[in-house]
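In this view, the complex is presented without one of its protein chains, the others remaining in place.
And now, subunit A:
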């Protein structure tokens, strides 16, 4: 049973990284200026790296011969277990920045804590990923402040993004039996144990950005059970097209 839980846990993390990297990759050639284009795709690249490691490891745990490509490109929408937050569309640059900020503010303490996991693979990946997450957080936090503390237009847009995305943040802190069984084995991280760190980062940055933290209310969930917003299917179709058309295609 532990192997099943660990497989599921790794797949969730892998899906988070893969879907968010695909979203960020959509900015390639479209960001506000060249440096930002490079920044967003650099973050996407780090996330692809995390996803590849996690899919490969999950495939080994499963032991059915599925490799990273099979797991990323040959599963359907309902089999993806990513957070709803990361699949939300790029509608506006402010949305992409706020999505990254809310996610990175969680992932930095998450990877830091994961460095002491009893699972050597996860601990090893965490030691690399936390360094990268530091930059992802700093980059997105600076943008949140710049937009929030900028013009009336930029303030309104980042504020809209915050209000829209807020209901997807609760899912990061959910702890079902998959997580709790692995927490008991000191393999996984209890997300509530890092909630105060996320709160602290979010509060500090929102204050500096002249933004008001939304009041706690109903949170939308479902991603971990494969229940997604309408956006995921539209991400998967361009993402999986090549592997579906040419199975076994190699990079």
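Simple rule for what comes next: a residue touches a chain if its C-beta (ideal position, glycine included) is under 8 Å from a C-beta of that chain, and two chains touch if they have at least 3 such contacts; residues count from 1.
As a working rule, contacts and distances are computed from a predicted model.
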item	value
Listed names "Ring-1,2-phenylacetyl-CoA epoxidase subunit PaaD", "Cytochrome c oxidase subunit 1", "ATP synthase subunit a" or "Carbohydrate ABC transporter membrane protein 1, CUT1 family", with the criterion being the UniProt name of the chain not displayed	"Ring-1,2-phenylacetyl-CoA epoxidase subunit PaaD"
Among A:12, A:50, A:157 or A:228, residue touching the chain not depicted	A:50
Touch with the omitted chain, as defined above, among A:94, A:107, A:137 or A:161	A:137
Hidden partner interface residues of subunit A, rising order	35-36, 38-39, 42-43, 45-50, 52-53, 120-121, 123-125, 127-129, 131-132, 134-135, 137-139, 141-142, 201, 204-205, 251
